[in-house]
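Sharing a structure here in structure tokens format.
Selected chains only, in their assembly positions.
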Amino acid sequence: MQGRCRCHGSGFHLRWPGCASSHQQLVWFKRNDANVMQVPGLNTLGVSLARIDYAPGGLNPPHTHPRATETIFTLEGELFVGFITTADKLISKTIKEGEIFVFPRGLVHFQKNVGDKPASVISGFNGQLPGTQVVATSLFAASPPVPDDVLEIAFQVDAKVVDEIKANLAPKKK
Amino acid sequence: MQGRCRCHGSGFHLRWPGCASSHQQLVWFKRNDANVMQVPGLNTLGVSLARIDYAPGGLNPPHTHPRATETIFTLEGELFVGFITTADKLISKTIKEGEIFVFPRGLVHFQKNVGDKPASVISGFNGQLPGTQVVATSLFAASPPVPDDVLEIAFQVDAKVVDEIKANLAPKKK
């Protein structure tokens, strides 16, 4: 669902290679990280970047960064973006090239390319290793699995639906 | 789904009243907070407590605290508890009276009463206002709503399932 370039830098510098940008995927987006794993000089400095590219219609599905606030700058395209507060209020906006949006620390958020062309953003984080937890796969594709009854109650669905979601979100075999 | 006592303290002290503890609810659990909203003296001190009571089978559904790590102490009963890492690994355990478990900052976690008696825990947080974001309602009961297509792609379900979940999780009218 999510393609990450395995790009390794050194010291204070990183070059993101030209990752193949046109592999078809179910949820069509691609993220490149520039955190302390790729740029060792970031250690103890508490900041990192990422670049995300979206195919037309591509969704970076609802997720959280447990250890950082994120703010994005739209390089190109048109994105519908939003986060949900602890009071279940959705704060959202459609943003275009040159626009900025903020996703506060730890809150569920998403971005969707709502234009008919590719879109891309640069993300700045106030953490050298923000972490990413994708809501749907954390619950329906965890290993070992989250028990069905937990998910049935949480989402108020029956076992059949839970199994269907689990099947669809399971990591692809190779 | 979740009953909270509206209990107000002052200064450095709080008394949680005897909240009616036997109201039937879909997801049967009850949380009492002792954070800076109830105990003003906690301001700037960066710590808070909560108490959670679970009916037999009761679930505190998957949620995150965007601004704190939580550690629980089991007062009574038998709980299946777990959190999911950013690598979608479930770390879980069945714990009983006198046992402790940790939920790291920002990660999705849950507790379920798997015994046949009531269960309860005390939670300690390293934040005076940790915040709670319930995964399912944040996505399916937000206001304004998260668009259906975002949820359909994220959970790989069709519109009918999304609508069903939304209907079931909608805040109850009074």
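Order as written gives the chain letters A and B; numbering starts at 1 within each chain.
Going forward, a residue touches a chain if its C-beta (ideal position, glycine included) is under 8 Å from a C-beta of that chain, and two chains touch if they have at least 3 such contacts.
Computed from a predicted structure; not experimentally measured.
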(request) Count every copy of the one sequence in the whole complex, not only the 2 placed here. (result) 6
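Everything below uses one rule, namely that only the chains that are shown with their structure count from here on.
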(request) Please compute the C-alpha centroid of chain A, do the same for chain B, then give the distance between them in whole Å. (result) 24
(request) Write out the stretch or stretches of chain A touching chain B in their complex. (result) 26-27, 59, 61-62, 64-67, 80, 82, 84-86, 88-90, 92, 104-108, 110, 112, 131-147, 149-151, 153-157, 161, 164-165, 168-169
